[in-house]
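Pasting a structure below so you can have a look.
In this view, the complex is presented without one of its protein chains, the others remaining in place.
Up next is subunit A:
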């Protein structure tokens, strides 16, 4: 039995682009959705990597719910016909104000057992600033509909560091999630990426400063942990057992196949991706020909930088066994960050504290040394 892997489907459609988003998405017609689905199905059937075993499937975007239940079913059917789907976790990102009970019922029957939706903030004003068209009420309704359809594993996205956002706004938003009793929350610090509308509008001045942002982050971590949603990654919190298995796969170097424009893969030791070009994808006779090589993957740098994103941290016995890393030297390098409260050591494992998580870019670079 081959080792289980992840399957990622990038659905590059959105009705409207949000001001902060730099994921690849464009508006599409029903015709585009169907054509896109044809192409993904064909790729699954023609997979040059042979027949795989997919433990998890993740429909990300974009707005995967736009495809409609029928297309999602087609993709899962195609995947199952050529490969093995264990059905352990099949997640779909959905837009809370364009879904209904029938949709959730349909996708659940097709195998989807986890839904991730963007709440972002519980304040209509902040949602407006973000350019989101849903209301907090839409989210409540969508969560109830999903549950009604039998999908209990629900995740909500929330955002920090928003222009004008206060600590009270954040705590109110988190309280909203707690009251909905969702078992998983992803909480992202807004990063204004180059070329996004936020970048052009220059809203940075309206965002909380660095010190305030870090304060907000710690308060969030405390609040969620207090309510039983434990931090298992820099931006992810869940009740025990509800961690995203698919995403954990990324951080533990589980291989994954990503299909669709702008999707990345790590398969058989190699990283590759498909171009951010929907028209080319739709027009391609063989979409596999759009593959761009990113070179080998899975080295110690990746292993360490990804493990250090996790609460469980980096086990250096494991690192020594897999990569021949000098464990003592690595632990020695980490010592000076322990009294600073950024790193904790237990036995042969190192992990970052929440303060360390917030500084993970420079911290991981220094832990890795030269």
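Observations, loosely collected:
Rule of thumb we're sticking to: a contact is a pair of C-beta atoms (placed from the backbone, for glycine too) under 8 Å apart; a residue touches a chain by one contact, two chains touch by 3 or more; residues count from 1.
Heads up, the rule we're going with is that contacts and distances are computed from a predicted model.
For the omitted chain of this complex, the UniProt record lists the protein as "Elongation factor 4", which is one of "ABC transporter permease", "Fumarylacetoacetate hydrolase family protein", "Elongation factor 4" or "NADH-quinone oxidoreductase subunit F". Although one chain is not drawn, the whole complex shows that of A:146, A:189 or A:350 it is A:189 that touches it. Touching the missing chain, out of A:140, A:344 or A:360, is residue A:360.
Summary of contacts with the chain left out: across A:78, A:262 or A:334, the touching residue is A:262. Residues touching the missing chain, restricted to subunit A, are 6, 8, 10, 60, 188-189, 191, 210-211, 213-214, 217, 234-235, 247, 250-251, 256, 258, 262-266, 271, 273, 294, 297, 301-302, 305-306, 309, 336-337, 340, 342, 357-366, 368, 370 (touch as defined at the top).
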